[in-house]
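Only a portion of the chains appears, each positioned as in the full assembly.
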Amino acid sequence: ACGNGEDSTDGSTQAAGTEDGAAGGSADGALSGDIAIDGSSTVTPLTEPAAELFMQENPDVRVAVGTSGTGGGFEKFCNGETDVSMASRPIKDEEVAACEEAGITYEELGVANDGLAVVVNPENDWATCLSVDELNAAWRDGSEATDWSGINPEFPAEALELYGPGTDSGTFDYFTEAVNGEEGNIRQDYNDIGEDDNAAITGVAGGTGAMAFIPLTFALEAGDSVKILEIENEAGECVAPSTETVQAGDYTPLARELFIYPKGESVANKPEVKAFAEFYVNNSEEIAEAAGFIPLTEEQKQAALDQIATLGG
Amino acid sequence: MAAARRVTELGLDGRQRGGKWKGSVFKALLILCIVIAFVTLLAVIVQAFVRGLPRLDSNLITQMPSTLDRETSGMQSAIFGTVYVMVGVVVTVVPIGVSAAIYLEEFADHTKGWVRFIELNIQNLAAVPSIVFGILGLAFIVRGPLSLGPVAYAGSLTLALLVLPTVILAAREAIRAVPTSLRLGSMGLGATQWQTIWHHVLPAAVPGIVTGTILALSRAIGETAPLLLVGATVFVTYNPDGFFDGAYTVLPVQIFQWAVRPQEEFRILAAAGIILLLGVLLAMNSVAIWIRNRFTREL
Amino acid sequence: MSSTPGTTAVRGRTADPSPVSLTAGSPRWGEKAIVGWLLLCAAFSVLVTAGIVFSLIPPTVEFFRRVAPGDFFSTDFWAPTNAGNPSFGVLRLVVGTLNVTFWALLIAIPAGLGAAIYLSEYASSRARKVLKPILEVLEGVPTVAYGFFAMTFVTPLLRDLWPTFLPGKLGEPPGIFSAASAGVVMGVMIIPTVASISQDAMSAVPSGLRQAAYGLGSTRMQVATRVVVPAALSGIVASFVLGISRAIGETMIVLLAAGASANLTFWPNDSVLTMTTFIARTSTGDIGHGTTTYYTIFAVGALLFLMTFVMNMISIALVRKFRETYE
Amino acid sequence: MPGHDIPDSPVPVMEARGLNVFYGGFHAVHDVDLTFGRHEITALIGPSGCGKSTVLRSLNRMNDLVPSARVEGQVLYHDQDVYAPEVDPIEVRRHVGMVFQKANPFPKSIYDNVAYGPRVTGMKVDSMDDHVERCLRGAALWDEVKDKLKESGYSLSGGQQQRLCIARAIATEPDVILMDEPCSALDPIATGAVEDLMLDLRQDYTLIIVTHNMQQAARISDRTAFFTARPDETTGNRTGLLVEYDRTSKIFENPSDQRTEDYISGRFG
């Protein structure tokens, strides 16, 4: 099986654009067939416009997008039920093993960048930049900080009110791992807002001492109703999240890449799957914008296209 | 012996009966209770209507869901998915439910322990939370023994099991309402029991069975939780291929998907979807009630 | 026989008494096959129950192989997904469920009973003919619609209109998710269930009792409250119990309005995690097959099934008691 | 009749004057004039459907409970029209009690059954226990139930239940007691007990009973009203009307109307 290792890619496939991939499918260039996609709920909003745009160009191809979560998606994927799995994190060892056992091959393709924003109430004038340690003091399992002074003694004793997505979301997994060092590690008494990021905005806008973590694009769309904090990275710089800082890799640790995993067999035998994967990567700007994510950089794109080529060969 | 009232105590105008206002207050309270229920229904409708108004257009029905063009996004695939799932429910649940009802009403010996066990079991099944049926569907229908995968009929079968007790109950009531004198008349002529049922009982019970089935289906059509578990959680921009093939979604799941999205356009779509769903339900209920009123008078 | 010109009268079968056969002309296999099929269909429901039980038991057993029952039936934190320090205090979910149920019943029981009394004792038969179907429609409103209503209408309303003058915790307006919002809407959702079963029970009270009470000079209210309601009591209580079981099993409203924070609280203005919310969210979220969290879904499902089962048995027993009195 | 002298014409306690009862468009009872005598037992007899129960129920406005029922004419109770606008039907029923065909005790204890009426009518009694005892004695039931007053009324036999209903009726101290076929669901022995009780009650109350059993009417009533039903020529609906009203002995021995005689002698019905 192909791992997700950065194996060598020859430049020969790079030139193969969407057109080329399509030609592999049928004589007249029209693609047809069904593509079954399932997996991360975080990636779903990204795959939906990708699918839509792809289907506009290829009306005979039908893409269905399911949302079983990254884990659930891999379960189906390694069971041979889907062509493409969406993931908000790299595949885990157990999942690698399951796929290997079933003889499923794949490549990991980055399809967009995601940043998490930490937002507070606009009236919060004491915090502009938080370090990971401070975030950890606020959010970790067992934290007893009930007001801001518990995060940093210089902050006022304003009551702390925490909002965040639920345990079923990739954002949650990612934030808890990045901030508290362990997936799922979070204090008990935060307000779990499920998938409704609006709820976090509403909550933060309504409480002076409120704080929430939400997808970056969402925070950006919220305008003035919340204040987006800067995060101190490993280099000790306070970085405000933005498309540029995320793409440049400056906004750490609250930025990450989102993935899809096309199945080797499907890419090889179903030209429409290969074409879709390439389309997804090639149109990153448009797709990411529609879904509120940060597009791939040119380097990321190239790496992804190379990986498709290894599967298609 | 208690003596008769003395005639001098007469006075029938109830002036000496105090506390008449109690009755009026009580009645007002009772009416209030009904009003609460009805006003909420109205509020649910009006709220969804007001909110969904911008999207109560033909696109809602003719267009596929779209993340890109939220202003013209529709729910055609969900409508078709719902139709497929419901057809699957009907063809599954009606024969089984009506047959079970006939057995229980016409053949079963209710003094037998196992018959009572079956009846108790049906009653119990009727109150099992729908999400538990989702677990069952996931474990036995989508995966496990039947392994249908997340196809429309897996949803149908799950919902069919969910409403089976309701259908049995409704069919039993309809069958029970057929006057015994018809059965006796037929049996007394030397007809067999099945002839009696087929010629007299079932025709007379059909309106009741249809009514009950429609009401049961109107419950099934709005079910969301179990379908979340058995695979209707899909973004599909095309109608189902068939009962055993391909992806599908249904109205309530689509509504739910949109309701939890943070963007306002999706909330509006969810509200419009709710109005659509309520419209379908109201239509189904009206038909059921019409059938009931139209046909029950005749026996 | 009376005049039958042109036709011969119908004669008795054995006008002249020759031996008659009373044995069946044919074995009627068709009829037997049909009855067999009918029986099979009736027994099918048992299969469904068995299916439920068998889909719940093995993973639940597996769950308890990994988690001690004492850790499960506790008020420890509920954090099954916490990789480093998972904890499984399911009582937090049970309390969350009961919290919402309590507020729901606080609305559904009085309103449902009142509506039932009105329908059974006050409404004219014409009014009843109109009102009953509307109640039926209410019973059929999809819960996702109620959930949406709770989330987008009742929650903001509660936040705006909360009686903040109340002392202490009670005076804090609820957050974006609260037991109160889910409870209120769920209460309204359950009114028709309570009303229609209670009304059936009251209507089944023999009219002779009402006549007797009126004959003694009772007012309508006295007839309703002192004769009909006590006489129908076990049926009425059965409707309450069924209401509880519906509240416990309801998913969409709590999923959309009650939140997902496993708070150990009976305050209405807190957010709570119910058993059904947990199942729905977790089984559609990101969990790997075979993880302990995955088995948690079934353990909670089994507990939910057990709770509603018990409620239901109680309700059935009450109804039966009621029937025995009057039928 | 046995051992009871009654005046030639009844001393009126209740009177029906030009009483007509309709159920919706259906004319159930036509123009009935009747005077019910004080401390007498009046029996209403006639074939099924002739309107006996309807007449009885209009005397204490129980027909108000039938939404389609409409009453024309007058029903006088001590010269007051019980259908006058200012009259409260609840109050009427407190004066004119009722016992039904099927014994209908409340699903409460024997004690509570009897105490129910006084409680809801807010009657002032010195001691409820004494009152209950008096009423049960009045209904000739005390000895049979005195040890189980807390038990359910349903635990009694049919005849005892009917006497319990009578005890319950007299507990509100009515003036008139209406009984609609009070014995038709009872066996002969229970019937005998209830009939004896009715004769006793006559001392204190005015009784008006409907019965299908002519022997019963003959045995216990002072006066008998015979009703029959006449089919309407166009609609075929049968309207009840009073044929004859007289002393019971006269009705049974020497009726003036042929229809009465046919009925009494069993030639129809």
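Things worth noting here:
Think of it as A, B, C and D in the order they're written, each chain with its own count starting at 1.
The working rule: a contact is a pair of C-beta atoms (placed from the backbone, for glycine too) under 8 Å apart; a residue touches a chain by one contact, two chains touch by 3 or more.
Bear in mind that the values here come from a model prediction, so they are computed numbers and not experimental data.
Just one of each chain type is placed here, yet the complete complex contains A x1, B x1, C x1, D x2.
In this text, only the chains that are shown with their structure count from here on.
Taking the mean of C-alpha positions as each chain's centre, the chain lying farthest from the centre of chain C is D. Look at where the CA atoms of chain C average out and do the same for chain D: the two points lie 46 Å apart. If each chain is reduced to the centroid of its CA atoms, chain A and chain C end up 41 Å from each other. Here the CA centre of chain A is 85 Å from the CA centre of chain D. Contacts with at least two other chains are made by residues 67-68, 194 of chain A. Residue positions of chain C touching 2 or more other chains: 219, 255, 284.
Chain pairs that touch, as defined above: A-B, A-C, B-C, B-D, C-D. On the chain C side of its complex with chain B, the touching residues are 28, 30-31, 34-35, 37-46, 48-49, 51-52, 54-56, 107, 110-115, 117-119, 122, 131, 133-149, 151-153, 185, 188, 191-192, 195, 219-221, 224-225, 242, 245-246, 248-252, 255-256, 276, 279-280, 283-284, 297-298, 301, 304-305, 308-309, 311-313, 315-316.
Within the complex, the chain A residues that touch chain B are 34, 36, 44-45, 47-49, 51-53, 55, 62-68, 81, 194-198, 201, 218, 290-291. Only residues 77-78, 80, 82, 84, 86-88, 90-92, 95, 121-122, 131, 134-135, 137-138, 170-171, 173-175, 204-205 of chain D touch chain B when the two sit together in their complex.
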